[in-house]
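The complex appears here minus one protein chain, its other protein chains still in place.
Per-chain residue numbering starts at 1, and chain names A and B are given in the order in which the chains are listed.
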Amino acid sequence: MDLSAINPTLLLASLMVAATPLLLAAIGELVVERAGVLNLGVEGMMITGAICGFAIAVNTGSPILGLVAAALGGAVLSLLFAALTQYALANQVASGLALTLFGLGLSALIGQGYQGIKPPSFPKADIPLLSDIPFLGGVLFRHDFVVYLAIALTAVVWWVLKYSRIGLVLRAVGENHDAAHALGYKVVRIRVAAICFGGACAGLGGAYISLIRVPQWTEGMTAGIGWIALALVVFASWKPWRAMLGAYLFGGITVLQLNLQAAGVAIPVEYLAMSPYLITIIVLVIMSADKSRAPAALGRSFHASQ
Amino acid sequence: MLRLEKRPQPSRLWTYLTPVLAVVLTMLCGGLLFSFLGKDPVLAIRTIFWEPLFSEFAFYYRPQLLVKGAPLVLIAIGLSLGFKAGIWNIGAEGQYIIGALCGAGVALAFYPMEAAFIFPLMVLAGGLGGWAWAMIPAFLKVRFGTNEILVSLMLVYVAEQLLASMSLGLLKNPQGFGFPGSRNLQQYPSAHNAELIAGTGMHWGVVAALIAVIFAYVLLNRHMQGFYIRLTGDAPRAARFAGVSPTRLVLFCLGVSGALAGLAGLFEVAGPSGVVSIDFNAGYGFTAIIVAFLGRLHPVGILMAGGLMALTYVGGDIAQSKLGLPKAAIQLFQGMLLFFLLAVDLTTNYRIRLRRKEAS
Partner (left out) sequence: MKLSKLLATAAVALGMATGAMAEDKTKVGFVFVGPIGDGGWTYEHNKGRLAVEQEFGDKVETVFVESVPEGPDAERVMTQMALEGADLIFTTSFGYMDPTINVAAKFPNVKFEHATGYKRADNVSTYSARFYEGRAIQGHIAGKMTKSNIVGYIGSYPIPEVIRGINSAFSHARKANPDVQFKIVWAYTWFDPAKEAEAAKVLIEQGADIILQHTDSTAPQAAAQEAGNVYTFGQASDMAEYGPKPRISSIIDDWAPYYIARTRAVMDGTWTSTDTWDGIGPGMVGIGEISSEVPADVKAEALALKDAIAKGEYHPFTGPLNKQDGSAWLAAGETADDGTLLGMNFYVEGIEGTIPQ
């Protein structure tokens, strides 16, 4: 055992990278759930984003275009879910699961012929001056720009939800859609927009894996990260900054356990891997005493005639 | 402009017509997809839907439909009770795993003793295991008011990790040359959930699924508890006035669905699968949610939906090997089927009206 082999700077830095796809997907889903919609199809949208981004990046040679395409791909797929749940008033749980199944199949079909290809590499954004600060520079300022994008997105979502009118309306729709409707807000339109935003974020998160984190395309490569993102939103009790904290915690547990293993510490890996989920449950229990609970209309269909 | 108008009560005609409509729509779109992939669309769809039922080898595929469909129906029946009452257990996958682990654990603890009591004991352990796993979200919901959707989902991942740990550790076959996975229960007669009549695919899991369908039907139509379930789902406030205890209902619905999922896992591990391995769970718990909705939360509907799902699995595999269709296309096809079924469902509860442009 040699714990000194773990370099805290590098540990924290890689933790930020590991958390990014999770954070992106979770922030998107958070907005969706705040609007009162439960979309269980995050995994399907992520993997679709991963292949859309990969294909476009390979074909155009531009990873930036790839990211844009990934966001678009995720959003378009989420429109299917929106059409089902918002216009056809289908059950959200079932529609979300169907979306995941559909997305996994679709991505595998699109992805035929993209195996074993190396995508164009992504520029790293060492922020001048800041990246030279000892410790903090290494932890915070030597990443690709998507890492910062995810954090900026968190800040924006937080601000919009808390201070802007759009945020207020969104939350009103999520808490009580009938009241929001009575006040003259377009409940369905707002929810569709939220779902689209969630899809775009999930797609971006998927592309982060296929273009930057791994980078390659293989079928089913998101390997369940979308489901973890769902857990994360709950863990965060639908608050953006807590989602970021949670992403670092969830991502961090993986990185930390790998670090401990490499340092020769004998740890029960399976039990450590369970811990984020158990912690989430505990958080849920603690939260129940708190005022911050789930959006009241979460998962319920809305139709104006009701 | 299209406008939706809620029907005073669900249309009987459309209730029966929509599944047919959805299947037809799926066939059309699926056919397009298959021809886009360069396959004969008619042949592909025929292979998926017709081949398992009526081809030359149907004598083998028909029993396989039972084997594939039984766990789906068993789990979906349990889930539908809760779904009707607005209690969302989406962690059946976890309860399925725990049921299998408990049941197999009992069997392996007695190995190699042969005794008649072992299998019943396993069934008991499987059901109890699933029940106990579902009681966690149930208890947390009634005691702390936590959301059961999320807790039950979290517990799926916990169960998956437990499964990995067990198949690499405690339940590992000591004569398996160090490979992960337990002893094969098919080779342990007292624990084997064998076919009751050889060649029919009928094992105890299928029997249990059929019993569950009847049980659910009677419960929902002839029993007070069933009435409470429906009442709570339709009008929660009225239910409270009628003296329904939400606490007891949550415990009941989650408990039943957990126990049935646990049983499904037990019957699977003791019968068709035989082994506890890292990848033992093949997604039945999640697919069953879809089955429950496809069946409109009605016991008979679920029975048919389970059959339909099983058909697309069995037929899909045939299409893969006979026509070289990629698995992804089959997945996409199943996804489409679900989308269409969910989408056309609208017509049972709503009337679609054309409306002239209004000044609003």
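One rule holds for everything that comes next: contacts are C-beta pairs under 8 Å (C-beta built on N, C-alpha and C of every residue); 3 or more make two chains touch, one makes a residue touch a chain.
Quick caveat, the model's predicted, so the values are computed rather than measured.
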Which of A:202, A:273 or A:287 contacts the chain that the document leaves out: A:273
Option from B:8, B:38, B:112 or B:178 whose C-beta touches the chain left out: B:178
Full-complex contact with the absent chain, from A:62, A:218, A:275 or A:288: A:218
Touching residues (missing chain, whole complex) on chain B: 57, 59-61, 64, 67-68, 164, 168-169, 177-181, 184, 186, 195, 198-199, 268, 272-275, 277-280, 282, 313-314, 317-318, 320-322, 324, 326-328
Where the unshown chain meets chain A, residue by residue: 5-7, 10-11, 14, 18, 21, 108, 111-112, 115-118, 209, 213-216, 218-225, 254-255, 258-259, 261-264, 266, 268-270, 273
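Everything that follows uses one rule, which is that only the chains that are shown with their structure count from here on.
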Residues of chain A that touch chain B when the two form their complex: 38, 40, 80, 83-84, 88-91, 93-95, 97-99, 101-109, 112, 219, 227-228, 230-231, 234, 268, 270-271, 273-274, 277-278, 280-281, 284-285, 287-289, 293-294, 299, 303, 305-306
Chain A partner contacts - residues on chain B that touch it in the complex: 4-6, 37, 88, 90, 136, 140, 144-147, 149-151, 153-155, 157-158, 161-162, 164-165, 286, 289-290, 292-293, 326-336, 338-339, 342-346, 349-350
